[in-house]
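With one protein chain removed, the remaining protein chains of the complex are shown where they sit.
Chain naming follows the written order as A and B, and within any one chain the residues start at number 1.
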Amino acid sequence: MGEYLVDIKNERLSFFTPAGEVKALNDVSMRLEEGEVLGIVGESGSGKSVTAYSLMGLTAHPGKLIGGSLDFNGHHINDMTEKDMRKIRGNEVSIIFQDPMTSLNPVYTIGNQIREVIMLHTGKNKKEANERAKELLTLVGINEPDKRLKQYPHELSGGMRQRVMIAIALACEPKLLIADEPTTALDVTIQAQILELMMELKDKLGMAIIMITHDLGIVASMCEKIAVMYAGKIVEYGTTDEIFYNPKHEYTKGLLRSIPRLDANEHERLVPIEGTPIDLLNPPKGCPFAPRCANCMKICLREMPPVTEFSDTHYTHCFMNQKAMLEGGNA
Amino acid sequence: MIKYIIKRLVLAFVTIFTVATLTFFLMNMVPGGPFLSEKAISPKAQAALEAKYGLDKPLFQQYLTYISDAMHGDFGDSLKQRGRTVSSIIATKFPVSARVGGVSIIVALCFGIPLGCIAALNRGKPVDNIISVLSTCGIAVPSFVICTVLMYFLGVHLGWFPTFGLTSWKHYVMPVIALSFYPTAYIMRLMRSSMLDVLGQDYMRTARAKGLSQFVSLFKHALRNAILPVITYVGPMTAYTLTGSFIVEKIFTIPGLGGEFIGSITNRDYTVIMGTTIFLATIMVFMNVIVDIVYKLVDPRIKLK
Partner (left out) sequence: MKSNPLSFQSKLNPDDFVLATAEEKESLVVMRESVSFWKDGLRRLVKNKVAMASLIVIVIVMIFSFIVPAFYPYTYETQIRGSENLAPMEYSAEELARKEAGEDVFPHFLGTDKLGRDYAIRIMMGSRISLLVGLIATAIILVIGSVVGSIAAFFGGWIDLVIMRVVDIIYTIPDILLIVLLSFALKDTLEGLATIPGFGWVQVVGTNLISIFIVFALLYWVGMARMVRSQILMLKENEYVTAARALGATSGRIIKKHLLTNCIGTLIVTTTLQIPSSIFTESFLSFLGLGVAVPLPSLGSLASEAINGLNTYPYLLFAPALLISLIILSFNLLGDGLRDAFDPKLKN
């Protein structure tokens, strides 16, 4: 257990809404070593962000952890008090949110918001914190840091604000950086810059990154491991090569078919995944992807597919593998 | 900033001028006049009185005379209270209203803001429900109801507080409760809903993710954003409350500006109506300028144009 930076085992988390229990996470497990980059891929509502937030103890109000264990950097998150969690947040684990436009407080200067986290966790005084803030702004590639520190968020562009968010996240040199769709709200050209910056900083500072995204292009270039999530479950987990070259779950295959490829034939069409995600208020008995799956079988409707492991790092939940085994066995 | 303030003051002057003009003609359009109700007066004496105050001249000339006098700070003499200038009436009545009003505003802010925050932080819990019910009731009860109920129970029945006058702190209790009732309830509601809005903002999540304590994220990050709608409301509210409520002043027999104003309207005391209206409009406009400046100080996004 000690060897992993992050070790999530069988996490279950539900939102208790007036309409009923929404099972947002259903038996989610994942591990992350120091300095590793993990991508979590899935569509909206699949539980990507919820997993990451629960690791920071940031689960929003009606949400409640109802099972499993979460370990991070020697801390057992399940048992930690809010007070202890606060010492970790922003210090050992930080997060960058999706929308830099709304993630910074509009009524305080950039400098104030960066200094705040430095002073909180390192005990530096205002002057030292200001020096560190300047360093950080330079580190994330913002010019004229002295001037920027005195500006308000609305005076900066979106890309610039996301750089500020990164500076805040990196202020205390965290072990783990969670990036929750950090580039979704940005222009394409800025997206590339921000991702490049993140990888550069990762090499420099040696932190681990959890990259939450629905963009397979981003995970392919950045991540060592990928978790594909669907309806609150990890349906397939593996190294980037395993996922891209040897996908085993129908959903992963569908995702890969729906992105354009440079090496594809000119007239090859992109194949979208038909249908919409299931309602987590009334989850089906069987595989959550079954209603949208082209190869859906009778058993898929009835039972939850078991885990099938292909290597130490690669596993999936899909009955197609049992089918292959059955046919293999019969042959 | 200075440029902005000058611009606002010029605009304010224009607004006050328009209000004065409108009031002047509206007032004179209304049938009846200041000396009609006095039955004992002979037509000759009435004509003499009207001549004395210049009411026999054409309306437009009266208007020009009034405006030019007003520009020089002379708001004329009261037509009904012999020997008193309008300025001296306002100077004696306004402080009375302002004292009661000022205390009421402080009470409203001191209760409204914290209670609204507490309700928002405990959303859906019993505390929230109690505060919400209280504030909805507070908005629903007309001030004359509050005044009379207070009067009956605390004043007459229990005899805890004097029912008229304004000579000791005890005299302030009931009028202040009556005056601050509605604003307190309204500020509570406003504060609760804007606090709930702010608590759901992304930057509050950022504050938590930084590891800030609830106390710091609340007082530093939430309050300053959540207070903005309250500031907008408090401006006009202050103007209204400082200048006195007719109902409260009538029921508790407080010699304030609110009562004076209504009295002057029913008596057609033209000069007092004009003087008080201009005074009220000035305070109103002035409060609006102050609100805009405070708003700018709290929220750097606001550009003063």
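We adopt the following convention: a residue touches a chain if its C-beta (ideal position, glycine included) is under 8 Å from a C-beta of that chain, and two chains touch if they have at least 3 such contacts.
Just so it is clear, the structure is predicted and the values come from calculations on it, not from any experiment.
Undergrad: List the shown chains that the missing chain touches in the full complex.
TA: A, B
Undergrad: Of the residues A:101, A:192 or A:299, I need the one that contacts the missing chain.
TA: A:299
Undergrad: By the contact criterion defined above, which parts of subunit A meet the unshown chain? Give residue numbers in ascending order.
TA: Touching the chain left out of view, subunit A contributes residues 278-279, 281-282, 284-286, 290-291, 293, 295-302, 306, 308-311, 319, 321-323, 325-326, 330.
Undergrad: In terms of residues, what is the contact footprint of the unshown chain on subunit B?
TA: Those residues of subunit B that touch the unshown chain are 15-16, 18-19, 22-23, 26-27, 29-32, 136-137, 139-145, 148-149, 151-152, 156, 192-193, 196-197, 246-247, 251, 261-262, 265-266, 273, 277, 280-281, 284-285.
Basically, only the chains that are shown with their structure count from here on.
Undergrad: Report the inter-chain centroid distance for subunit A and subunit B in whole angstrom, where each centroid is the mean of the CA atoms.
TA: Taking the average C-alpha coordinate of subunit A and of subunit B, the gap between them is 54 Å.
Undergrad: Subunit B touches which residues of subunit A in the complex?
TA: Where subunit A meets subunit B, its residues are 56, 58, 85-91, 94-95, 97, 99, 102-108, 116-117, 120-121, 152, 154, 165, 168.
Undergrad: If we count contacts the way the header does, which residues on subunit B are in touch with subunit A in the complex?
TA: 201-203, 205-213, 220-221, 224-225, 298-301
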